[in-house]
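Could you have a look at this structure, given as structure tokens, before my questions?
Only one protein chain is missing from this complex, and each of the others stays in its spot.
And then chain A:
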Amino acid sequence: MTALDWILVALGAIALSGLAVLVLHGRRQNEQLEKLLLAADDRLEQLQRQFERFVPADVVERLTEASDVLAPERRQVTMLFADLRGFTALCDRLDPAVTVGILNDYFRHMTIAIGHHHGHVTEFVGDGLLALFGALEANPWQARDAVLAALDMRAALARYNATLRERGLPELRFGIGIHGGEVVAGVIGTAGLSKFSVTGDPINVASRVEGLTARYEVDLLVTEDIRRALDDQFRLRPMPPALVKGKAEPIQTYHVEAER
């Protein structure tokens, strides 16, 4: 081999080593990028889980999937209002930590019962909650779901009261009002603070019906609209028509006694 050949071989070797270094470097960079991407994804997932403590998981999922999926729209929705009776008076007597513990456990049991029947809790206000059925996606059986959820809530509250009794704590009582109708569903609020919820007259009616449970001393009332959507699966007792705030005519309600 001539000196030129040696030089060419040496240059070739240098070029090959350079190429190998570049490939290795590129691969290392890729691996680092991959790690960064997975770490970023980890952080996003953690954030999403934290977010789900404040907003229903279904809503979080839809918000992260696409920006316009929760665009406001008119929907047929069934609303369930539940409120604890006499809890404010209880709060004055109990240690704050115990009060919050009781309330959190109560909400947990109720949320499970509601989720079990295709509903989702959209907000907790004090010791009350609002659950929606058919707000996130069309649900042809929303009235039935809401009533079944309420019956499960009644059973869950009875079980929870048994544990409270064992701990020497006061038992809870609630009132539930269910009504359905066309509402506007969407993300409502300001850029700084907003929530997925519904607005419209039916929600006021549902709230008033929940208020009637105290007057009639029953735990679960549904409106005529809900009754019409049910079959004889449930044992209903008609209550006297009642005038409620914001309505010119008295509204007919029914006490749901049990599932047949």
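Criterion: contacts are C-beta pairs under 8 Å (C-beta built on N, C-alpha and C of every residue); 3 or more make two chains touch, one makes a residue touch a chain; residues count from 1.
Methods note: contacts and distances are computed from a predicted model.
Peer 1: Looking at what's absent rather than what's present, what does UniProt name the missing chain, "ABC transporter ATP-binding protein", "Trk system potassium uptake protein TrkA", "Carboxymuconolactone decarboxylase family protein" or "Chemotaxis protein CheW"?
Peer 2: "Carboxymuconolactone decarboxylase family protein"
Peer 1: Touching the hidden chain in the complete assembly: which of A:E45, A:D201, A:E224 or A:E257 does that?
Peer 2: Checking each option in A:E45, A:D201, A:E224 or A:E257, the one touching the absent chain turns out to be A:E45.
Peer 1: Among A:R144, A:H179, A:R208 or A:H255, which residue is in touch with the absent chain?
Peer 2: Of the candidates A:R144, A:H179, A:R208 or A:H255, A:R144 is in touch with the missing chain.
Peer 1: In terms of residues, what is the contact footprint of the unshown chain on chain A?
Peer 2: Its contact residues with the unshown chain are 30, 34-35, 37-38, 41, 45, 48, 60-61, 64, 116, 118, 137-138, 140-141, 144, 229-231, 233.
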